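Before any comments, here is the structure.
Heads up, one of the protein chains got dropped from this complex, but the rest are sitting where they should.
By letter and in written order, the chains are A, B and C; residue numbering begins at 1 in each of them.
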Amino acid sequence: MELSSEQLLSLYRVMLIIRRSEEQLARSYAQGLIHGACHTYVGEEAVATGVCAHLRSSDMVFSTHRGHGHALAKGVHPRALIAELFGRETGVSHGRGGSMHLFAPEVGMMGTSGIVGPCILQAAGAAYAFKLKGTDNVGVAFFGDGASNNGAFHEGLNMAAAWDLPAVFVCENNLYATEIAYASVTRNPEVATKAAAYGMPGVAVDGNDVLAVYQAAGEAITRARAGKGPTLIECKTYRTRSHAEGMRDAGYRTVEEIEAWKQRDPITMFRKKLLEDEEAGEAELQAIETEVQTTVVESAQFAQNSPYPDGATATANVFSESTKT
Amino acid sequence: MELSSEQLLSLYRVMLIIRRSEEQLARSYAQGLIHGACHTYVGEEAVATGVCAHLRSSDMVFSTHRGHGHALAKGVHPRALIAELFGRETGVSHGRGGSMHLFAPEVGMMGTSGIVGPCILQAAGAAYAFKLKGTDNVGVAFFGDGASNNGAFHEGLNMAAAWDLPAVFVCENNLYATEIAYASVTRNPEVATKAAAYGMPGVAVDGNDVLAVYQAAGEAITRARAGKGPTLIECKTYRTRSHAEGMRDAGYRTVEEIEAWKQRDPITMFRKKLLEDEEAGEAELQAIETEVQTTVVESAQFAQNSPYPDGATATANVFSESTKT
Amino acid sequence: MRELTFTAAAREALTEEMARDASIFVVGEGIGPRGGNFTTTQGLYELYGPMRLRDTPISERGFVGMCTGAAMAGARPVVDFMFVDFILDAMGELINQTAKMQYMSSGRIQMPIVLRGCIGIGKSAATHHSGSYYSIFANVPGLRVVVPTTPYDAKGLFKTAIRSDDPVIFLEHKLLLNNKGPVPEEEYLIPFGQANVARVGKDVTVVALAAMVPQALSAADELANEGVAVEVIDPRTVSPLDTDTILQSVHKTGRLLIVDETFMPCGIGAEIAAQVSDRGFDDLDAPIKRLNGAFAPTPYSPSLEAALVPDAQSIAQAIRDLLAE
Partner (left out) sequence: MRELTFTAAAREALTEEMARDASIFVVGEGIGPRGGNFTTTQGLYELYGPMRLRDTPISERGFVGMCTGAAMAGARPVVDFMFVDFILDAMGELINQTAKMQYMSSGRIQMPIVLRGCIGIGKSAATHHSGSYYSIFANVPGLRVVVPTTPYDAKGLFKTAIRSDDPVIFLEHKLLLNNKGPVPEEEYLIPFGQANVARVGKDVTVVALAAMVPQALSAADELANEGVAVEVIDPRTVSPLDTDTILQSVHKTGRLLIVDETFMPCGIGAEIAAQVSDRGFDDLDAPIKRLNGAFAPTPYSPSLEAALVPDAQSIAQAIRDLLAE
């Protein structure tokens, strides 16, 4: 798939939005502005960016505990993300969710989950609904290597394949589940190969190369929209920060390993490529960087100036308005 | 593995014990002597027989709703099986369980389950305990093709392989789960190939050939005892009776298909082979057949003459004696 | 008025609603061509085909999660568990996803899903096919829990369930399925949270659910001969629970017995007793009594099964004891 300079720069901008927002959240966490957990996506930006670039707001994304990047790439404004982690009414989930419960159905961001696994099933289910209605939308699940050992992976992929559902399963294999090495909890650490058990195509790509992800996602999504069924995409990537803010960086993994992956930073590599291929000039890129930086700083300001939700609303929406008794 | 005539005749005898017991249960069901469900093993006798021939009573078998054959092959007397389905105190589970809850830990029959899936996990767990204690025992799970689509299969096989547990997973692929064709609920109907997802060896054998099953099981069990880890064995077989007594035979499957499989009856085929290879003479086999028939008829008599459990004992053993308060 | 069985009445509701709304689909094991293990979907596959009557693999967790996603995408799934016991493998999806989705999305996502299954002790179904679990579901915010007793209630409540935008657990007792009763031809819906006064009386209030209602009614007949007028109340839905009707009755009778086949600790009987011991305290002339099935798994043998469950005799005795207080 050929990309225009405009499209290429948009990919760069989205990755940068994610990176700067995460860095902002890390700082805010250190300042005590974030009340709960905070799992950053630093180092994995190319995955959400390359996949979501293909999606319409009527396509649905289902994500997991490390979901900031997915929300931003799907169209959530950093303002709404940061305000949510600050626990404010202006947050994307109105302060109900925090880092692990990000909901923006208006842009097709159908939620992140504090529980590992369900997003796989829900993406298959949305795909089922699309097929039932006869639309050409797709359901996309983002999840980690750790989720691939969970029964939800097995049951979800098997049903999606059996019924040719328009779903794409994106596994972000960052080698660890919290501090557990993937290779220590499965004898077959090649996630993509597990698709064979379901008669589903499985592809592995460099998750730090946004164009490789874009390419693989494009093929899978085209296939899904055409009614040809689901695909499993394994994106080999790495989180260069700790599992969650406040946790240790190394110990379960070597400093050398972290450094080696930092050398393959998806944003730095892509920036270099844009310049080499003369898709953009230094000035152009710097303009984007400044704009993004400003957006994120203003977003943090906005979040901090936003009110906390009214305690009286704490029990709203347990049941549907239509059936409130 | 070379088998003595004695061993071969023992295999024949065990298959026959299962067949005659099941036929007796089918008759008893029609007579209204069985109070609950009754899933027979007719047509699949070679699987339980070929596998359990390798097991000691200190090895543990975990089974599923279609478990009569596993119980008998592991050493439960037909008397105790039939009495259980008749709901009598002399039953293998003292009338607590019926067809789907057969417990005889004294011979390593650790239970059948009315829920599909758990036996896979429990066999892995017993294997974990054996490894912890340093014995060379094995945990064996019998389950159907339907169970292979369940999350328990995925999580159980993955952990067993990751930790080199001495477990053997025996999938009885009889092509249907109740009336659902396996090929209609998975895009990859070759169960054995699913082992690759876990880096575990997977072998497919003719489940109607008791010697083929014996061979494959022998290799897997030897491997497990030697600490080399688990194996998945897919036994391609067929139940020639309905899913459960009282249900329809065909409709979801053709009469021709059933007939074709009846032509490959594991007991008839093995009997023929025994005569051809001159491992036994007609008289010898008839002697076994008469003895088995007598045993089963006497067992049914015993069961019918046995008392029902005392209602006052209905709440015994909810908690352990050691902690009764 | 014409008479239908409980199952036929519920099936008629499903049939009418599927004709009304093309976004309704059913999933389950054997609900397609087979028409459901309990004939819950008989004849519907022929009308609506596989996309709307989807036979599933044995992946209970998987298809609950899938249907949750489908509901998020605007479909209206009906999950047919056959036996509700099988829902336990899906509790994580049900409690953390399905039930919480409306709250987590601050009302932007609705969850119109019906989860139905057969409950109850009887017919030697044994412990893996005799569960009810409605008291557990009643402890989960976001769920509606329906336990109909008559064919009339089954149809009217099923229609309300399927039109509800909240997740509804619809529970059908195995001993009621073939009971016949009057069902109007013309459409009607029964709102949730409205108990049915099954029999009017002034001396003592008996609250009973599902299969205990007919038992309580025959106990009431027996007591009538002794000159005691028993009022029998069937809550019909345990969440929401119609405590007002119960309180009004206790205001009149001053005496309350709650009969529940399921386990006592933290059961629906406890909730009713707690509500009345608070809001109805001044109306009580005697201690509140509960009569429950034994706190034990369900045994297979008829002699043991019968010993566990309240019946007309034990209910009548409990009423006499309460009147003697």
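Throughout what follows, contacts are C-beta pairs under 8 Å (C-beta built on N, C-alpha and C of every residue); 3 or more make two chains touch, one makes a residue touch a chain.
Bear in mind the structure is a predicted one, so any value in this text is a computation, not a measurement.
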| message | In the whole complex, not just what's shown, which of B:E22, B:E45 or B:E155 touches the removed chain? | response | B:E155
| request: Pick out which of C:A8, C:I119, C:A138 or C:A220 touches the chain that's been left out of the picture. | output: C:A138
| message | Among B:G36, B:G69, B:G87 or B:P118, which one touches the chain that has been omitted from the display? | response | B:P118
| note | The one of A:V47, A:A147, A:V191 or A:V205 in touch with the missing chain is A:A147
| note | For chain A, residues touching the missing partner are 35-37, 84, 87-88, 91, 93, 95-98, 100-101, 113-117, 146-147, 149-151, 177-180, 184-186, 252, 308-315, 318
| request: Write the list of chain C residues that the hidden chain touches. | output: 60-61, 85-86, 88-89, 91-92, 95-96, 99-100, 103-104, 127-128, 131, 135-136, 138-142, 239, 241, 263-271, 273-274, 276-279, 281-282, 284, 286-290, 295-297
| message | Contact with the hidden chain only, please: which chain B residues? | response | 60, 62, 93-94, 96-97, 101, 103, 105-106, 110-111, 113-115, 117-118, 120-133, 139, 151-152, 154-156, 158-159, 162-163, 316-323, 325
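Here, only the chains that are shown with their structure count from here on.
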| query | Comparing centres built from CA atoms, which chain ends up most distant from chain C? | reply | A
| note | Leading the contact tally is the pair A-C
| query | If you average the CA atoms of chain A and of chain B, how many Å lie between those two points? | reply | 45
| task | Report the inter-chain centroid distance for chain A and chain C in whole angstrom, where each centroid is the mean of the CA atoms. | result | 40
| request: Could you list which residues of chain B touch at least two other chains? | output: 149-151, 184-186
| note | Residue ranges of chain C touching at least 2 other chains are 56-57, 59, 61-62
